[in-house]
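Note that one protein chain of the assembly has been removed; the remaining protein chains are unaltered in position.
Take a look at chain A:
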Amino acid sequence: MVHARKGKPPRVGDNIVFRRSLLGIVLVLVALMIVAPLVVIAVEAFSRGAVYFAESIADPDTRHAILLTVITALIAVPINTAFGVAAAWAITKHDFRGKRLLTVIIELPFSVSPIVAGVAYLFVYGLQGLFGPVLQSMEIKILFALPGIVLASMFVTAPFVARELIPLMQAQGRDLEEAATSLGASGWRTFFSVTLPNIKWALLYGVVLCNSRVMGEFGAVSVVSGNIRGQTNTLPLHIELLYHDYNAAGSFAAASILACLAIVTLVVKVALERQGAGRVQRPAALAGADSIIPETKP
């Protein structure tokens, strides 16, 4: 049953023939372009049966890739979160020169292709890069090892937490924090008892999106990891490797793990948006931005 708003005068585009055709076309395109890729992952993952699926996941190389991906996220996401909170605190609660420039630099990785990021890291830590020779003489391995993967992941996700927090904390202003410190609260106490409760949903929202990107990052990591099977292959790289080995079922089995992560991320995202997170990002929502501030307890 498709209907326009009940009890209201018809608006532009409410003509029944137009409405049904447009809705039909859009839903078909959504099914073909967005739903079908998800379905094909599930179908291909089980194309050689559930036993083969289980064997693919339990394969030592796949297990190692999952472990490496989880370790990368466990390092990159907390550091990124600490950075995002620090950046948002500095930018929204203080005045200093160059704030605008700093904001632009923080958002920069969002515009840079992951491949460019990977290549750039090679020219810092690679043998032909700035620190490569020094690092080699000290026998420190950054590229083609875990540190390189973590660094590249931190580059591509640098803006994720900060860009959720900055618009929200900007809209909330500084009055509450100023009141707290004038009553004698320390900086940390002010942050944990006044600021954090007001930004917790947006913070979690940023962390969830950051984690999803770290676990799924392909381009930047494929440049710096060296693709050593069972050693520096993260899950997305392992999916590519299996796919090019003509092991489609194994590749899709591994891909199904990341697809599940994507679905969980979407569900959590919707739940957090109901709590008011994420909406400040939308330009028009700025007009009523104060409505997203959780009520402060007296």
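Following the convention adopted for this analysis, a contact is a pair of C-beta atoms (placed from the backbone, for glycine too) under 8 Å apart; a residue touches a chain by one contact, two chains touch by 3 or more; residues count from 1.
The working rule: contacts and distances are computed from a predicted model.
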Among "NADH dehydrogenase subunit M", "Sarcosine oxidase subunit alpha family protein", "Sulfate transport system permease protein CysT" or "ArsA-related P-loop ATPase", find the name that the UniProt record gives to the complex chain excluded from display.
"Sulfate transport system permease protein CysT"
Decide which residue listed in A:53, A:155 or A:201 touches the omitted chain of the complex.
A:155
Looking at A:73, A:149, A:255 or A:277, which makes contact with the chain not pictured?
A:255
Where the complex has a chain not shown, which of A:52, A:144 or A:191 is the residue touching it?
A:191
Considering the whole complex, not just the chains shown, which residues of chain A touch the missing one?
1-5, 9, 11-15, 18-19, 22-23, 25-27, 29-30, 32-38, 40-41, 44, 79, 82-83, 86-87, 89-91, 93-94, 96, 102, 104-106, 108-109, 111-117, 119-124, 126, 128-130, 151, 154-155, 158, 174, 177-178, 181-182, 186-187, 190-191, 212, 215-219, 222-223, 236-237, 239-240, 243, 248, 251-252, 255, 258-259, 262-263, 265-267, 269-270, 282-287
